[in-house]
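Every protein chain of the complex appears in place save one, which is left out.
Now for subunit A:
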Amino acid sequence: MFQFKLVLLGDSSVGKSSIVHRFVKDSFDDFRESTIGAAFLSQTIKIRDTSSDSTEDTVIKFEIWDTAGQERYKSLAPMYYRNANAALVVYDITQQDSLSKAQNWVNELKNKVGDEDLIICLLGNKLDLCDSSDNGDKRAVMTDEAKVYAEEQDLLFYEVSAKTGQGVKDVFQSIGEKLYQIKKEEMLSKKGRQAASAKDSVNVKLQRPSTNDPTSCCY
């Protein structure tokens, strides 16, 4: 089993928690409280390795950080995206402003993480509000606009709806496959001790603080 860390970032009320809820529970709440701090949860998916002959599915476990979009929690963000394997940067396609916030997040990730292997996925949510057959099309961000930006920055790009579920599963599926590919190449290159190292390389507890500073506590 492979384990990957995934973080959701984006402006508040773009629907990060709803996307996670759709992915994990396959359901949707119309009334969802704003996230305070961040929520941690995990979910497994199965992927089929198309290149190999094996017919067995590979299980991938996502450890997901669903962060609060509120400005005041911004200083905590590095803790969540540090060591992440993938970042979902979410915006609301009915809010132009949320795309520029998303772009800020992309820049921050590129500057601060500096990991070539970090997969960044730009995700436009609330596709259900943009049904063109309906009069109430509330789209504010054109698909092309975001798509061009995503291509420039070399990001994955999807438009989804957490409410209807449209596209949500696919996003996680394709991220899973991509991470799996990267991991497999990595393993092949270190063929000798692949099993052990592959396991360690994903499970190692990277969050241990570099200095265990006992003075920061209260007694």
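Everything that follows uses one rule, which is that a residue touches a chain if its C-beta (ideal position, glycine included) is under 8 Å from a C-beta of that chain, and two chains touch if they have at least 3 such contacts; residues count from 1.
We take it that contacts and distances are computed from a predicted model.
Of "tRNA (guanine(10)-N(2))-methyltransferase TRMT11", "Skp1-related protein", "Vacuolar fusion protein MON1" or "Autophagy protein 5", only "Vacuolar fusion protein MON1" is the UniProt protein name of the chain excluded from the display. Screening A:Ala39, A:Ala140 or A:Met187 for touch with the missing chain picks out A:Ala39.
Residues of subunit A in touch with the missing chain: 12-13, 20-21, 24-25, 29, 31-34, 36-42, 70-73, 76, 79, 205, 207-209, 212, 214, 216-219.
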